[in-house]
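Taking it in order: structure first as structure tokens, then the write-up.
One protein chain omitted, others in place.
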Amino acid sequence: MSTNDFDLDQFKATYFEECAELLIDAETRLADLQHNPENVDAEDLNAIFRVVHSVKGGAGAFSFDQLVGFAHIYEALLDRMRQGQIQITEEIVSLLLTANDILTNLIQAAQDGISVPEEDFVDVKNKLNLLAFGEDDSSPVEDTETTATSDPDKGLKKYLISFIPKPELLQHANEPLLLVREMKGLGDLTTTVNTDRLPNIQKLVSDEAYFSWNFELVSECSLNDVEEVFEFVTEDCELEITIASPDDTSDQADTQEVSETSPPQTSAPEKSLETTKEQAVAAMQAPTIPSPPPPAAPGQAPAAAASPAAPRVSSIRVDLDRVDRLVNMVGELVITQAMLRQQVDNLPPELAAFMAKGFEDLGMHTREIQESVMAVRMQPVKSVFARIPRLVRELAAKLGKKVELETSGEHTEVDKTVIEQLSDPLIHMIRNSLDHGIEETPEDRIKVGKPELAIVNLSAEHRSGRIHIIVTDDGRGINRERVKSKAIEKGIISADEHLSDEAIDDLIFSPGFSTAEEVTDVSGRGVGMDVVRRNISNLGGRISVQSRPGKGTKFVMSLPLTLAVLDGMVVAVGKEKFIISLTSIIESLRPAKTELHKLSNGADVVSLRGEYIRLVRLHRLFNIPNAQKDPSKALVVVVEIEGGKQVGILVDELLGQQQVVIKSLEENYDPVDGISAATILGNGMVALILDVDGLDAMARQVNHRSDRNDLENENTDTTLLSENSKSLIQTADISEEKVDIPLSKETQNLEVMEQN
Amino acid sequence: MGLKVLAVDDSKTMRDMVSFTLKGAGHNVLEAADGCEALQVLGGDRVDLVITDVNMPNMDGLTLCREIRANPTHRLTPILVLTTEADGDKKNEGRGAGATGWIVKPFNPEKLLQVVNKVCP
Partner (left out) sequence: MKLEVSGQTATVDLAPGLDIFVAEELLALFVEADNKGFDLNINAGGVEKASTACLQIIHSAAVSCIESDRTFQITDASDALVTSFKDLGLYSKITMRS
């Protein structure tokens, strides 16, 4: 193209960007191959092939000859590998890794406008050449010279192509004529049409495809080139491509004749020039190699892995600090970007519109950076799971139980921040299962007809953007009678309270349920399941238990994939803004006055589809002035709290969804009840992220001491319900009174702190 | 001799590049920023080829494909979809929506012209 340089440079920039992405993909997949050379995913090979193919394609457009030359050989080898012509061995994988490094260097060199000295990579290039264009039967390659000169892959091949279009091919605007013409460009084409499917003119539909064809293509091109002709129609036809008699000498003589009559070289001059050049280079370089490459015959792994190319890993180790710093900086970037974005809104409309597109792109790129950086920190939970088998062995021995641990999903990935927090609750869950879940002795198990050996299963899986860690045992299940009587004894529930089985099971997470003297040596360390739940919920997670008496217990811990960012809903209360995690929000609504009720203990509830949902008045908990106090004029955000219960948070309005960077209050300030963390909004103001479970607990306390006057100030339609009329609404009898925190002051402090 | 091509992409940079390349090869290019605009631009006049991005506001590329395939005037027009994925779902979605072919990003002028020649007589 005759173009001005500026535009070409633009294309180049995009090309190099894409190269970088492609290389990462290739590296990841190569790492897969390396870890599992015996069990190769065909898609990995295909993907790496496509990477190299794309790199070559772009390089060709910009005339990066050195890059094209190398990519061509690398691509050819991958093509043969994905066609199963070369078996994958450790040696080959490490050769691919080296080749990939060279490709990376060549791309970098092209970007810098320099060339790499050929001797830097000629060894590898020769090896690739040997494998890619060498003999492909099982007999070891004789010597490099002959391989470099006699090159069966370069010779003419006869492709037999059966092409039967589906009727809709033409309706998708694909045109067999163009496919034929493309093939004619590849070599010598003989076309045989089959018109059997063509109906009588009266029955013909003008845009359905009826003909089918058999093509015979004699060409030097690769199978890939032929496949590419049909790239767009593979779903719209039945296609079969076979190579008539590859590498057969008699056939070669045969095809040679054809080539005399119509030399296909003329149809693809560049290609053959390029390959002959490679051949020449290879031939020239081959004798100078000090130690000729080992006979890397396919299917054979030479015992002495004395390959000059030492095995290389396509990943690098990076100091955690550096990654953390990067994550923090990206977090700041997200915030700065959001702030700038808001400032743009304050510009005069013409200016704002002018900048809007740029900000859209900036926003997109920022998100991409953030996601990429987050992905860097993703680690398999394996590191945590790895500690469990030993724990189980030791505990089982101590308790005199026979337990087998099964694990699955250890490759499930989750952010480093979550990994760090996962260990303690997980160990606790496992301890609990072994200690309380599984029967006292193996004999007890035999008595109830279970195998002596108890099974504890630990698994991890991704589910709807979260990670689920599941601990299952096949023990005796939760003894609900005992749990209930203990809960009554501890004053957690009242004696006449009627609870569902699930609610009883859930009591084990109640504060004060397991006390010091009951904590056994094993489950010990002075924490009960209530602390476990509390810790998990501080992480934005949830833990629940399901139990079947006599059959076993299942703990499910669900955590966000990262603790560094959160998808939140920004809500306004008075002048304050808060964030509610999107994952906990069920719905939001503006209740009618008739749906608002007040319990005899002063708790506000809203009735929603026959259920009563406790209202949490943020303005009251945090002393926020000028907030909308009348729920029928405000909004109620219904959130799910632990144990699957729902509460309604009263807010003035919803301001929108936003991904926010989580700033720990513990690290930057002090823990605050009802608040899990803070973030900085686009306008630079600190907004607090609500801890909905904590809020519920606070609201209960407030209700307990709320006085009538306060309640009467509000114009809710007060209906008194009796305390027992709805078991859903339980009152927690909390002995210690906590102090209500004047939060708006704290918020101001935080702002000052952050601005310093 | 040149073709009449409609380039649909919400990114102006991308439209510019496509346009620039095609014009350089002697084609006429119409532009639209999303599917809705594309249908307006098309109106009752046929074009030789539509090149569209997938992710766009208002009307995405796949919906545009379906709209074109359902339109009596335009239904047999070749449509090329610009995808970022080299393989898999996006291509299949494109096929399902009636696309003729696809162009895998990154944008590469040579590849674009090659693919245009592949689907345009």
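All chains are identified by letter, namely A and B, in their written order; residue positions are counted from 1 within each chain.
Assume a contact is a pair of C-beta atoms (placed from the backbone, for glycine too) under 8 Å apart; a residue touches a chain by one contact, two chains touch by 3 or more.
Values in this document were obtained by computation on a predicted structure and should not be read as measured data.
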Only one of A:Gly69, A:Gly134 or A:Pro176 touches the unshown chain, namely A:Pro176
Touching the hidden chain, out of A:Ile114, A:Ile201 or A:Val448, is A:Ile201
Considering the complete complex, of B:Gly2, B:Gly96 or B:Pro121, the missing chain is touched by B:Pro121
Missing-chain contact among A:Phe211, A:Phe359 or A:Phe513 belongs to A:Phe211
Those residues of chain A that touch the unshown chain are 170, 173, 175-177, 180-181, 184, 191-193, 195, 198-202, 204, 206-207, 209-211, 213
Chain B positions in touch with the non-displayed chain are 46, 76, 121
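To be clear about the criterion, only the chains that are shown with their structure count from here on.
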Cα centre of chain A to Cα centre of chain B, whole Å, reads 30
Counting only contacts in the complex, chain A reaches chain B at residues 1-3, 7, 10-11, 14-15, 17-18, 46-47, 50, 54, 57-58, 60-61, 170-175, 177-178, 182, 207, 231-232, 235-236, 357, 361
Note: in the complex, chain B contacts chain A through residues 11-13, 17, 20-21, 24-25, 69, 75-79, 86-87, 92, 95, 98-102, 104-111, 117-121
